[in-house]
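I have a structure I would like to understand better, so I am pasting it below and will then ask my questions one at a time.
Subset of chains shown; positions unchanged.
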Amino acid sequence: MKEQEILDFASTEPNWEETLDWIISEEGIDPWDIDLIELSGAFSEFVSKWQKFNFTVPARIVIIMAILLRIKVELLMWEEREESEPDEIDIEELDIDVSDIPQLEAPKKRKPVRKATADELIEAFRKAFETKERREKRKNRKERRVREAMPIDGQTEDIEERIENLYSRVDRILENMKEGRTTFSDLLPQWNRVEIIRNFSPLLSLNQEGRVIAEQEECFDDILVKMGDVCE
Amino acid sequence: MNENTEAVVEAALFISSGPLSVRKLKRISGSEKKDVKESLESIRKRFSEDGHGVELFETNEGYELRVKPEYLEDVSHLTPYSDLSRGQLKVLALVAFKGPIKQSNIAKIIGNRAYSYIHDLERKRLIKTEKHKRTKKLEITDEFKNYFGIEERKELEQKLEETLGGKEIEKMEKTNEES
């Protein structure tokens, strides 16, 4: 993926579906047989390059990247488990004595079926609407969670303002600290999804500008934050 | 005709929970197509006589033995298994009480699995696609009326009102419009 191509593509303000399509075709991934691990890697690479020249990557795209990364982690863990899966298992730990479980056989018998009745049809009609209500409730819950996790959309607060707020918080905390470094989690008023998303891209942009140095020693560890060389 | 073929064909029809095609019966019995067909004919004849509560029935999916309609009411409580799954029944109910109805509306109500249920019901010829102006809608068939032993759809609608009551139906329709 060339940076100029990414810049050209990003300037079209793509949604995440278009972004996925574009990455799949750019990377020559077979759309009928997508390797999720490969796609997830390509997507993260794309997002990090995009961030280099435009830190306001749309929140939805960041979320899609996060989902892909999670799928990747799950797949890798799955593969690892498959490889290292022990044949012998500690049965006692499970509190299950497999020795008393007999081999089950499917009976060789027929399953005489009858026709459905009109009463069952009426009951199914009622149930269909119950299903619908349940599905709608579930959908609303999901949408609410996504909305809560994406405060950037429709938010009037300027990204610049958020960057400056974060910078002054880093400054204030480090002023009184001997080690001269703090962690990303200490910078947030609360450790929740909303705050993480609100502050993560400002942190990346401060890091990019060299005003702070953000480092992560291990994957999924807290991010260490120090003052950068570029001062005001 | 071979008596053995006839016996195997009868055993197969008896034990199978779905219809069997001539091709399948040929494979099972290891007999010629001609023999299978003759066996089927002989089985049909035998069971069609009085004194039998079962008949040979042919659908476009194949042959099956089933209880003669006139005895069904007396005996259908003896098995817990219905030939329509819960999902299929939901779709069928929506077509019966709300039809003609668009496929997409059914999917809105019960989810995307609706499409596979629609496919099953079309194969069973209980519902069919009808053109309504520019869109395609689903409707019940004559086979549906046969299946439930009714002349007109109205009979079912009356039963629906008796069972659920006008208020509940109204409430359900309201939920439907809101979405």
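Order as written gives the chain letters A and B; numbering starts at 1 within each chain.
Just so we're on the same page, a residue touches a chain if its C-beta (ideal position, glycine included) is under 8 Å from a C-beta of that chain, and two chains touch if they have at least 3 such contacts.
The structure displayed is predicted, hence computed values, not measured ones.
Whole-complex chain count, expressed with the shown labels: A x1, B x2.
Note that in this section only the chains that are shown with their structure count from here on.
Taking the mean of the C-alpha atoms as each chain's centre, subunit A and subunit B sit 45 Å apart. Against subunit B, in their complex, subunit A makes its touches with residues 110-122, 124-129, 131-133, 135-136.
By the touch rule above, subunit B contacts subunit A in their complex via residues 14-17, 67, 72, 76, 78-79, 81-84, 86, 89-94, 96-97, 108-111, 147-148, 150, 156, 159-160, 163-164, 168, 172, 175-176, 179.
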